[in-house]
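My questions will all concern the structure given below.
A single protein chain has been removed from this complex, and every other one stays in its place.
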Amino acid sequence: MQSSLVVLVMSLLVFIGVNIVGNPVDMLINPEADQEEIDRVISDLGLDRPVHEQYGYFVFNALKGDLGKSFIYGEPALKLIVQHIPATLELAVAALLMAIVFGIPLGVYAGLKPDSKTAKTIMATSILGFSLPTFWVGIMMIMVFAVQLGVLPSTGRGDTVDVLGVPMSFLTLDGLSHLFLPALNLSLFKISLVIRLSRAGTREIVHMDYIKFARAKGLRQGRIVMVHLMKNIMIPVVTVLGLEFGGLVAFSTVTETVFAWPGMGKLIIDSIHNLDRPVVVAYLMIVVLLFVTINLVVDVLYSVLDPRVRLQDQKS
Amino acid sequence: MTAEVQERLVLDDVPPSLARVETPFRRFVSDFTDSRIATGAFICFLVIAAIAVFAPWLAPTDPYDLAQVSVLDSNLPPFSENFEGVTFWLGTDGAGRDLLSAIIYGLRISLGVGVSSGLIAMAIGCAVGLTAAYAGGRTDSVIMRIVDIQLSFPAILVALILLAILGKGVDKILIALVTVQWAYYARTVRASALVERSKEYVEAATCLALGHRRIVFRHILPNCLPPMIVVVTLQTAHAISLEATLSFLGVGLPTTEPSLGLLIANGFEYMLSHKYWISIFPGVALLVTIITINLVGDQLRDVLNPRLQK
Partner (left out) sequence: MKFGKALLGAAVLALVAGPATAADGTLTIGLKAEPSSIDPHYHNLGPNNSMAAHIFSRLIEQDEKQRLQPGLALSWKAVNDTTWEFKLREGVTFTDGSAFDADDVMFTAKRAPNVPSSPSSFGTYLKGKTFKKIDSHTVHISTERPHPLMPVEISNIHIISNEVGDKVSTGDFNNGTATHGTGPFKFVEWVPNDRLVLERNEGYFGEKPEWKRVVFKPIKSGPARVAALLAGDVDFIDNVPPIDIARLKKEAGVQLSSGISNRVIYLHMDQFRENSPFVTAKGGDKIKNPLLDARVRKALSKAINRDAIVERVMEGVAIKAGQLLPEGFFGVSPNMSAEAYDPKGAKALLAEAGYGDGFEMTIHGPNDRYINDAKIAEAVAQMLSRIGIKMSVETMPKAVYFKRASRGGPDKSPEFSFILVGWGSGTGEPSSPLKSLLHTYDKSQGFGSSNRGRHSDAEVDKLIEDGLATVDDDKRSALLQKATELGIGRNQGIIPLHYQVNTWAGKKGIAYKARTDERTTAMGVHSN
């Protein structure tokens, strides 16, 4: 209910941005086009009609995937965006996995031994992870790993393999080596987040009775951590990460620019520079949709995963 | 009477209890200075702020007066001297600009944009938050729904959308930064205002039939300030970082007003050619600024948060 409201509001905002604040003829029609072409597009996009009808046309055309043609490539803007989605999703998913793989063990460790030197170092690093600007860290990574040490490639995506017709780079060694730095860069902020979440969760849970019972029962520490602790930390971590997935996609604009990763983030920045507005508008629509979908899915999953939320929902 | 005695008498006139009276401000200062790191950070921040304010007097050259810059001096490493005997402590960039001067001016722009956007956002956020809290009911829930929706989108995305539509410029980046920040303030103010509203002094003021405006601004607002101060510091650091990111992407400030982010972006091109200084030094300046503000903010949060008080 809320998500459909958000979609409506956001499409309205994008529409206002494009058609009221900006000039739609400038925004969506190639300045090189001749009058005949301009007239045709104006009637195609319904720009000659009253505003509320225009909005209807805008949404209708957007749903059809018609948001004008890229001024630069002469191709439908939406098609261009869609072509670039796999690279961005691959990067974001890799970053998400890294956040879990690096974040949870470090966070749990810091939570189990809060006073150790290592734990303090972990926490200090996580504060840095929060305050360092992504782009600067990315530059430093290139500087250290690609320029000074020369162990990882600096830019680009590497070899790809088609999976169901979608090119993916994580299946080749070359692709993986290209993926590593950008994914790490993108995930740094989320790693810090996961460290904090799992540390807080751990500290809370180790004092719970059932952990004490497990200890008293003589279970090994490893089993207690892996089974009893993990289960309970995972719920908040997974929920937050789900919500943060959209953030990863948004922040990929920065990482993709630094690492010349050919995803939609780099496309949108290039398009803004080139005043290729139909592509910008199409990107906005896609990202808004993506966001709302993510929020919706997380909401649903959350209530499925956590019985308390489900019960509350039923009551209200 | 000797002067010494007179002095003692004057001093003795002050009741001992008042001489060391514990005003909230003094307690705050002493709590804050408990942490040596935070104190250091605060001093560091004052220095940075001073550098930004007095940039035209501190910088060796005006990096944007083209008559003072020569391409003959381009890409010099730190501590080089040119043939006229001018020393470039931090080296020069590709156009022959003195990097130290460029950083000082860049800091001025970055800090200026960050702080002013924070203040404007605070003003707007306060007004909205107070309205929501004081009016309550439907107004409150509508406003807070908008705030929630806004906060569910990452700041960078919202800023990017706005700048893509508006274009480059100082005014435009201010609009973008204010737009992404106001909701945080609104939420913070509303939360503390709700607490204050239910307190007795507000009830008393209402009974005295004081005007709404007077109650809100004279009574509730001052009591909401402590959490606001924390949010302001942390948000300023965030705004500076966001502005640097947007300028790095080339959608923020125009090249005629290069902030630290733009300087880093310009240097990025040279870094792979082993001319590290052009990108590293502005980066360090940015980092130090953000981290000091964050450290100050963290300590403020600890000091001002009643729940954490010993």
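Which chain is which? They are A and B, in the order written, and residues in each are numbered from 1.
In the analysis below, a contact is a pair of C-beta atoms (placed from the backbone, for glycine too) under 8 Å apart; a residue touches a chain by one contact, two chains touch by 3 or more.
As the structure is a computational prediction, the values presented were derived from the model and not from experiment.
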Considering the complete complex, of A:Val9, A:Met123 or A:Leu176, the missing chain is touched by A:Leu176
Contacting the left-out chain: of A:Ser154, A:Ser192 or A:Thr239, that is A:Ser154
Contacts from chain B to the absent chain lie at residues 65-67, 69-72, 74-75, 94-96, 255-256, 268-275
Residues of chain A touching the missing chain are 30-33, 37, 69, 71-75, 80, 83-84, 87, 97-98, 101-102, 105, 146-147, 150-159, 167, 172-174, 176-180, 260, 262, 266-267, 270, 273-276
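Following the convention adopted for this analysis, only the chains that are shown with their structure count from here on.
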CA centroids of chain A and chain B: separation to the nearest Å works out as 27
Given the complex, residues on chain B that touch chain A span 149, 152-154, 156-157, 160-161, 163-166, 237, 241, 244-245, 248-251, 261, 264, 268, 271-272, 274, 276, 279, 283, 286-287, 290-291, 294
The chain A residues in contact with chain B across the complex are 6, 9, 14, 17-18, 21-22, 127-128, 130-136, 139-140, 142-143, 146-147, 154, 243, 246-247, 250-251, 253-254, 257-258, 268-269, 272-273, 280, 284, 287, 291, 295
